[in-house]
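Missing here: one protein chain of the complex. Every other protein chain is in place.
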Amino acid sequence: MTEPTVPPTRDELDLRAYESRLTRPVREKAAELQEGVRLKHVIFAGQLWPQLLENLADTADQIRVMSKSRPGQDFLRDLLANKRAMLYFTQPSTRTFLSFTAACQILGMVCNEVRDASTSSEAKGETRFDSIRMFSSYFDLIIMRSPLARLAESCAYLMNDLERSGQRSVPIVNAGSGADEHPTQALLDIYTLQRTFQFENPMDSPVSRLDELRSSYGYSDLAKGLSDKTYCFCGDIGRGRTVRSLAMLLAEYPGVRLVFVTPDHEKLRMRDDLRQRLMQKGVPIFEVDSLEASVNGKPVIETLDALYMTRVQKEHDTADDAAAMAQLDLTPYKLTTTLVRRMKAYAPILHPFPRDQHFGEIPAEIDADPRAMYFRQARNGMWVRAALLAHLMDADGQIDRYYHRKFHERHEYSS
Amino acid sequence: MTEPTVPPTRDELDLRAYESRLTRPVREKAAELQEGVRLKHVIFAGQLWPQLLENLADTADQIRVMSKSRPGQDFLRDLLANKRAMLYFTQPSTRTFLSFTAACQILGMVCNEVRDASTSSEAKGETRFDSIRMFSSYFDLIIMRSPLARLAESCAYLMNDLERSGQRSVPIVNAGSGADEHPTQALLDIYTLQRTFQFENPMDSPVSRLDELRSSYGYSDLAKGLSDKTYCFCGDIGRGRTVRSLAMLLAEYPGVRLVFVTPDHEKLRMRDDLRQRLMQKGVPIFEVDSLEASVNGKPVIETLDALYMTRVQKEHDTADDAAAMAQLDLTPYKLTTTLVRRMKAYAPILHPFPRDQHFGEIPAEIDADPRAMYFRQARNGMWVRAALLAHLMDADGQIDRYYHRKFHERHEYSS
Partner (left out) sequence: MTEPTVPPTRDELDLRAYESRLTRPVREKAAELQEGVRLKHVIFAGQLWPQLLENLADTADQIRVMSKSRPGQDFLRDLLANKRAMLYFTQPSTRTFLSFTAACQILGMVCNEVRDASTSSEAKGETRFDSIRMFSSYFDLIIMRSPLARLAESCAYLMNDLERSGQRSVPIVNAGSGADEHPTQALLDIYTLQRTFQFENPMDSPVSRLDELRSSYGYSDLAKGLSDKTYCFCGDIGRGRTVRSLAMLLAEYPGVRLVFVTPDHEKLRMRDDLRQRLMQKGVPIFEVDSLEASVNGKPVIETLDALYMTRVQKEHDTADDAAAMAQLDLTPYKLTTTLVRRMKAYAPILHPFPRDQHFGEIPAEIDADPRAMYFRQARNGMWVRAALLAHLMDADGQIDRYYHRKFHERHEYSS
């Protein structure tokens, strides 16, 4: 990129200094980002594991029950009222930004934001690391979204280094870095699936009685939980970081099958590295070009237990990409009411949102179907992000104690 | 606009779907926006009626008294501390935005904002309705200002539809939609007139003793309240949505006369629809081209009970408009100290602000006159918006009980 005669900037040197730590195996890096079984920083989805996901879902469930009453709300809002959060979003995002903001506010944290790098001190030649240290001087938590892959990860290591030298350090949460990682999106996708596959609450499960599903609907093998299910991803797999992360997390559950429905275009179909990582885990994966394609003798649309639709991310298109895409027939990657009718009665439709009204991967006609879980999914994101922040700030134990004191006993008696 | 071969966007379809509801008579629409005598959404000034305006003024008065003491402030700030507001302002406005923000904060609500549609998910092809549903997922109240006429109204119907289908719904407050409606501006104008025509507080009433006004000043017929008065609007009537709304509300009070002082230009003078609606109500209206013009045998400036000045809204000018305006003599629509001297001693001067320093409809020399009520009017806006939010969120009853417990008895004994 730079001519050999131009000396590297401090920013480049800073990132180079972390190069060897950034390229370590995920397992080794994850270890540096946690303390015992608790996360210190949340950087990539690979840090999450099924037991932790269960705990976070429990905390999220507790928070949402507590949020129904004024005393519960007041308890939650007092928990982290002494903490100040910085949302450092140099890549635009309304949805993720607002979801995190609401999550902070549920726990009483005041939110502060820097959203435009050009108005910040970076314009005066400040390094990114100096900016991050400034934020960590004034605030107690940094939630960051950046177009720069691995910036959040480097910042987490910077914080660890500062801590080791006796200086102030705060947790870093990655709210999306480049085309790379978006761990909390994966977290809310998993949480939505966890709620749906509890088959308990009609708001979360299109059909909420498991015995009825087994007998009347004939899904005799159906069991609670994320294991032993077929998950289908449809659309832009290659550039959808949320798909990458979610697929990797699902691969941790036994008996999971993954189906990827994409056009045969190198930018859109699954990338090699993801395919290899999934195969190393021994997960059966199927790559087809239509929701009607046959997998194990039946059309995908009829066998899937959950359908994850995505938007074709045109904002990442080069001019060549756009020309190539224009040649593709993308009709098979749009959901229709006819297709939805063929889906299993309980199978949720997810979408990381926003959906694209011009492309139309999910027409508004489908919104009224009880399997349309995408609006619910957005609100789930707020609750599970609040749970994650409570975990990071060591407040989940207090939530659990309050919940059991006030709600659980009553619940046990009444159920 | 669109060629017949281009299919309509989802956004267009969404608005069309509400077309039949948007075009119903005001009375019918207002019914859908309230529940009994309480407002569910605040969309247009036509939803307000004199008794409700009295109640809101009472709540506003109570809030401002309570805000003078720390215990009162603390009580207010606790009221809605469990609620989160979204201010969705895609049409720029500092004044209305800050006024609503302060109103929310008085009641303890945390404010969140989206002000630039281009940074939001709309740039990724999200429909406006999907955006609104996202906001309603995370927040408890949406205050919106949009260049699109009737968007707020459509959003209110969307919320009602969601509520009917058992889904989450939150109140919508219209903080200005296109050239169309700005109901809370009308509300604060009315509140300012209510305070002034109480003739009680010297801060609100240029002359605050009614008996003195009747005897020494010779206004023998003068009575408290908004009825039986002459209201004069001066300047840009055609494009001033605040004038439209306020005039319609004043028309509900008996004995009201309305004078409109505008240049004879089709963009600036009263629009036909407003004229017709006022005439249907049987309100005497006078349209003249100068504050010196004679109405019922006396110059307007000497007979008016309240003067509402406006800014010529050049930002709505087309190139043709600008050329036409340049030909007009706009001097008669600027207030002068000489004119103010001829006004009645108690007649307040209002202005929706900002005033235009380049046009100069109210020169700064007039600010020191006790009849200049425009700065007071701005602060009134904060109090009455807080009252409106308290009403919407069902907290006005608690305010009333606290007020009577702590203040009113003392007040009754002392007066």
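We just call them A and B in the order they show up, numbering each chain from 1.
Just so we're on the same page, contacts are C-beta pairs under 8 Å (C-beta built on N, C-alpha and C of every residue); 3 or more make two chains touch, one makes a residue touch a chain.
None of the values given here were measured: they were computed from a predicted structure.
A.B. asks: Touch as defined at the start, partner being the missing chain; which of B:Val6, B:Val37, B:Ala319 or B:Ala368 qualifies?
C.D. replies: B:Ala368
A.B. asks: Check each of B:Ala102, B:Leu162, B:Leu328 or B:Ala345 against the chain that is not shown and name the one that touches it.
C.D. replies: B:Ala102
A.B. asks: Looking at the whole complex, which of A:Phe139, A:Tyr253 or A:Tyr333 touches the chain that is not displayed?
C.D. replies: Considering all chains, including the one not shown, the answer is A:Phe139.
A.B. asks: Given that one chain is not shown, which residue among B:Val114, B:Met382 or B:Ala395 touches it?
C.D. replies: Among B:Val114, B:Met382 or B:Ala395, only B:Met382 touches the chain that is not shown.
A.B. asks: Out of B:Ser20, B:Gln51 or B:Thr94, which residue would touch the omitted chain in the full complex?
C.D. replies: Hidden-chain contact among the options goes to B:Thr94.
A.B. asks: Kindly note down the residues of chain B that lie in touch with the hidden chain.
C.D. replies: Residues of chain B in contact with the hidden chain: 70, 73-74, 77, 92-95, 98-99, 101-102, 105, 115, 311, 315, 353-360, 364, 368, 375, 378-379, 382.
A.B. asks: Of the residues in chain A, which ones touch the absent chain?
C.D. replies: 9-11, 13-14, 81-82, 84, 86, 110, 112, 114, 119-121, 123-127, 130-131, 133-135, 137-139, 165, 167-168
The definition used in the following text is that only the chains that are shown with their structure count from here on.
A.B. asks: Once you find the CA centre of chain A and the CA centre of chain B, what distance in Å lies between them?
C.D. replies: One centre to the other, that is 43 Å.
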